[in-house]
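For reference, the structure discussed in these notes is given below.
Every protein chain but one is kept in place in this view of the complex.
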Amino acid sequence: MADPRFFDRAGPFTLESLAALSGARLLNPQGSARIFRDVGPLQSAGPEDVSFLENRKYLETFVRSRAGAVFVDEKVAGHAPPGMALLVSADPYRAYALVAQAFYPARPIIPGCAPSAVIDPTAIVPEDCDVGPNVVIEQGARLGRRCRVEANTVIAAGVEVGDDCRIGPNVTLSHCVIGSRVVLHPGVRIGQEGFGFAPDPSGPVKVPQLGRVLIGDDVDIGANTTIDRGSGPDTVIGPGSMIDNLVQIGHNVILGRCCILAGQVGISGSTRLDDFVMVGGQGGLAGHLHIGSGVRIAAKSGIMRDIPAGETVCGSPAVPLTEFMRQTAVLQRLARKKDK
Amino acid sequence: MADPRFFDRAGPFTLESLAALSGARLLNPQGSARIFRDVGPLQSAGPEDVSFLENRKYLETFVRSRAGAVFVDEKVAGHAPPGMALLVSADPYRAYALVAQAFYPARPIIPGCAPSAVIDPTAIVPEDCDVGPNVVIEQGARLGRRCRVEANTVIAAGVEVGDDCRIGPNVTLSHCVIGSRVVLHPGVRIGQEGFGFAPDPSGPVKVPQLGRVLIGDDVDIGANTTIDRGSGPDTVIGPGSMIDNLVQIGHNVILGRCCILAGQVGISGSTRLDDFVMVGGQGGLAGHLHIGSGVRIAAKSGIMRDIPAGETVCGSPAVPLTEFMRQTAVLQRLARKKDK
Partner (left out) sequence: MADPRFFDRAGPFTLESLAALSGARLLNPQGSARIFRDVGPLQSAGPEDVSFLENRKYLETFVRSRAGAVFVDEKVAGHAPPGMALLVSADPYRAYALVAQAFYPARPIIPGCAPSAVIDPTAIVPEDCDVGPNVVIEQGARLGRRCRVEANTVIAAGVEVGDDCRIGPNVTLSHCVIGSRVVLHPGVRIGQEGFGFAPDPSGPVKVPQLGRVLIGDDVDIGANTTIDRGSGPDTVIGPGSMIDNLVQIGHNVILGRCCILAGQVGISGSTRLDDFVMVGGQGGLAGHLHIGSGVRIAAKSGIMRDIPAGETVCGSPAVPLTEFMRQTAVLQRLARKKDK
């Protein structure tokens, strides 16, 4: 079970109610009244715990698991050990997520501002917000309803934050407008000047960065990620986008809806990603590009050109995945031939 | 126009004064008394706004732009829509930068220390500095004239900062001497111990890191960038260098004048870059190398050897750009041949 020093658990729930919560189908309805007290990974879950099998790599762990109930794809149901209740779902991980949210609901907001918080009298902080120690909120900034702002975070002048946001500790916000239900992890930097200057033999001349950062609803931004404000146009992060840790997003970048950027991705200035684009870890995109809807960019790829919607690319410079695999194979073959 | 919640605008200016400010030439001197109130990007600028065309990719936007005046290279002047005033410059982006600085001058310093700042009595903070809430300045540290230090930043013992520096929020400085007119964006870390230890089967033995970080005048350092102090020699960042977000600079690295490091670049210990070196995003340099003056390193390149002055390199391991393009082409050709 989750360490009680860090997590508060709700429940218990009957198997039937777990099926209802998650939209999964109980394969054998006989055990519907069984009581479940927790979620857990396959290797350590016990008879009163719910788990899931998503990655086939863990099929053997599943076969040996003592979990009382498991969310699975119907195809693997035949491999289940006896006594295990099966919750069948086309998307077992999503179904598990909903049940785990029920067992471990978000920590409630306890309204109030810490005495050490420094809040400008012109800032607007609704009474139902929770503002931690040493938080600084400057003139004219405004928070929405039921926001949590954790210790030592700085919200600069004029920043606007929507409802139900969770802003972690040591975060810095300026020149931005943030939607509702946004989660910012520790050390996030949003709204600082972009990397804009005109090179010159006598030293670079800085170009004032006059845009903002606009963050849509339901966005999640990872620890120590940096998002620069626009140079004139705005930098825009579309609703539902998930951004991992240590990601760099340059000025004027536009992300569509539900984009996913894994850790250490970098996107150069003025590049536009349409909806549902996925970029693997350490992927890098040059500036002024257009990446179509649903494009998948493999980890470590380097993108130097526009990519049409729906394509999957890999490598640096990136090419379609099948071509990348052929390139890798031909190079391996040639190197081995030379060896003989 | 720039969002007035975040930006204060100066002006208006006549077209003639904009030409004078920027060193550009008015192509048609008739309109020299026209009044301009703002700068803006080509796609949204109106008749009283000044814009610029730098990247030919945006030529069509230029042709359709409603901007009242635009900084351009003389070659594209013929494409301008009727009624648009043209400010001709060999470097339109630089000229635009100077005018944008006039419309949006740096936010003035309002001298004073926030009551919540914790400043050691032996630290020197001139009266014309602006020190934000919860800033910590330790013993013996000293700021120059007219510095701004934003909220929750920590300046450790002995650190010396020149005049007219802007230090963002949540920054950490130790073991460093910083020039004048330096800009440090949020979350910058300067002067922590370098990655120095002697591997040993019983566990690594740490090597005390006894050098400093020396930052020249007019340097700009991006959000969450980290610069370790020297191990004995110093780590040195030459004047006028521009460093983007999330860059890692190891101990004893030396950067010459006006180097440009894009986002997520990493430079390993004891590598030396001469003047005017440019490194593209996510470029990585091994340790103990010497990179000559004016070298250009493409994004995502991996540098394993010294590079003579003036060369442009690409790839990992990096080779001269023309060779990289030949390698890419030959590999593509072989992969496609195999396909048939």
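Each chain gets a letter, A and B, in the order it is written, and its residues are counted from 1.
To be clear about the criterion, a residue touches a chain if its C-beta (ideal position, glycine included) is under 8 Å from a C-beta of that chain, and two chains touch if they have at least 3 such contacts.
Just so you know, these numbers come straight off a predicted model, no measurement behind them.
A.B. asks: Which listed residue, A:Ile109, A:Ile124 or A:Met242, touches the chain dropped from view?
C.D. replies: Of all options in A:Ile109, A:Ile124 or A:Met242, contact with the hidden chain holds for A:Met242.
A.B. asks: Could you tell me which of B:Ser89, B:Asn134, B:Ser180 or B:Ser241 touches the chain that is not displayed?
C.D. replies: Selected residue, touching the omitted chain: B:Asn134.
A.B. asks: Contact with the hidden chain only, please: which chain A residues?
C.D. replies: 2-3, 5-7, 39-41, 43-44, 55, 57, 91, 93-94, 96-98, 100-101, 103-104, 114, 116, 132-134, 150-152, 168-170, 183, 185-187, 218, 220, 222-224, 239-240, 242, 244-246, 257-258, 260, 262-264, 281-282, 299-300, 316, 328, 331-332, 334-336, 338-339
A.B. asks: In terms of residues, what is the contact footprint of the unshown chain on chain B?
C.D. replies: 116, 118, 134, 136, 140, 152, 154, 156-158, 160, 170, 172, 174-175, 187, 189, 192-193, 195, 197-200, 203-208, 210-212, 224, 226, 228, 231-233, 246, 248, 250, 264, 266, 268, 282, 284, 286, 288, 302, 316-317, 319, 323, 326-327, 329-331, 334
To be clear about the criterion, only the chains that are shown with their structure count from here on.
A.B. asks: Rounded to the nearest whole Å, what is the centre-to-centre distance of chain A and chain B, using the mean of the C-alpha atoms as each centre?
C.D. replies: 28
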